[in-house]
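Other chains dropped; remaining ones untouched in position.
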Amino acid sequence: MNLEAQLEAVLFAAAKPFSVRRLAELTGQSAKDVEAALASMMESLDEAESGVMLQKNGSEYELVTRPEVAEVVSQVVKAEAQGELSRPSLEALTILAYRGPLTRPELEQVRGVQSSMILRNLMIRGLVEEHEDVRLGQPTYAVTFAFLNHLGVASIESLPDYEVLRGHSAVSDVLAQLEEPKPESV
Amino acid sequence: MAVTFRVQDFEGPLDLLLQLVEQEELDISNISLAKVAEQFLDHVNEAKNIPPEELADFLVVAAKLMYMKSKLLLPSLVDEELEEGPDLETQLREYQKFVAASREIDAMWKAGHRSFVRADRPMKRVEIGFAPPPGVTSNDLAAIMRRVIARIEPIIRLPKASIERIVSIQEKIRDLFQRIKSHAKTTFHTFLKGTESRTEAIVSFLALLELVKQRFVLVDQKNLFNDIDISASPDAPEADPLAHSFV
């Protein structure tokens, strides 16, 4: 059976996110072919107006229900209760969503204030996770599928004004000034 | 200078600064930042609820603001260490964009149009039974547990480390005050010269500004491009300046 159907079945049955690399391993196909099949799957689910969509976060993919049907689905499954977000949490999540993955000093540079407790609290809530890639000897952090799910977006690229905020050169300028470590960060 | 209005609760130095600029209906520019510098200091002075681990970040922004303000008055004044690091104006512009975006994210968060993942079928558990990880020994576990503990330790120490940092800033100011009193006369550049790190330069500068503000010292500049002379004020108040300082 074709690769797209295999991938769909795997994502459906395992009910968790998979990286492109892992999917390539599992199906014995190249990462490039897997990516192409996933892109095609995303498109056909959209075109068919399916109740299910393919969500993308970094290089990972997961099948989830479409936000438009949230009301009826919430009658049969319970989502983990997530209360409101405090302002510092919202701020950190927004910066990580648009600019992530970021190291902690990079996040602190944009927020202007130390953020270790905020990061820890967001990780305990499952809204932020540590990524494998390390920059300047520091771990990097990004938003999770749980965060995207709560917002009901297919990927961070569908967030409002994504291109503007992601690509803005001034952010890069601010971050570029980070080459020297902050003095005595606690 | 009297505080002309009260800002709402603020979350960090850039948030405070942005609120001050917006309430004064100013654009974000070096000039408007300098305009709100003293209000910023007053708010930091009076705020009771700044967490100790964030206070140092407020002081860093305060120092940058006062430096910008001084530079508008004395263009010859250049301190390499205070020039380093992110430019506050750029930083604040970016911060403002993310604050706006975070309001939209908040609206989405509250709207309830969420996605659901597929429920886990309870069947799986029965199918698998016992599946121990291959090759893991009890010594591996001990090593992992040590790593976990090592990772927790900085979190436990965080409040203590913050207090230590603030205490060291207070000591620094006390030390500077003694230096000014004993030397009676010094200059602005001498004042900053001995500092080794950027933080130290900021602290020195803040200390000086505090002392000027509280009339402990007099500053005098003979010509526009001259260094600033600093001397102990003959009618310096008897009170300990630290009692009024904001650190």
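As written, the chain order gives the labels A and B, with residue 1 at the start of each chain.
By definition in this document, contacts are C-beta pairs under 8 Å (C-beta built on N, C-alpha and C of every residue); 3 or more make two chains touch, one makes a residue touch a chain.
Everything numeric here is computed off the predicted structure, so don't read it as measured data.
Asker: Counting the whole structure file, what are the per-label copy numbers?
Answerer: A x2, B x1
Convention: only the chains that are shown with their structure count from here on.
Asker: Which whole number of Å gives the spacing of the CA centres of subunit A and subunit B?
Answerer: Computed value for the inter-centroid distance: 30 Å.
Asker: Write out the stretch or stretches of subunit B touching subunit A in their complex.
Answerer: Those in contact with subunit A are residues 11-15, 53-54, 56-57, 61, 84-87, 90-91, 93-95, 97-99, 101-102, 104-106, 108-120, 154-155, 158, 161-162, 165, 197-199.
Asker: Spell out the part of subunit A that touches subunit B in their complex, as residue ranges.
Answerer: 12, 15-16, 53, 55, 62-68, 70, 73-74, 77, 79, 84-85, 87-88, 90-91, 93-95, 97-98, 109-114, 116-117, 120, 145, 148-153, 159-161, 164-165, 168, 170-171, 173-174, 177-178, 180, 183-184, 186
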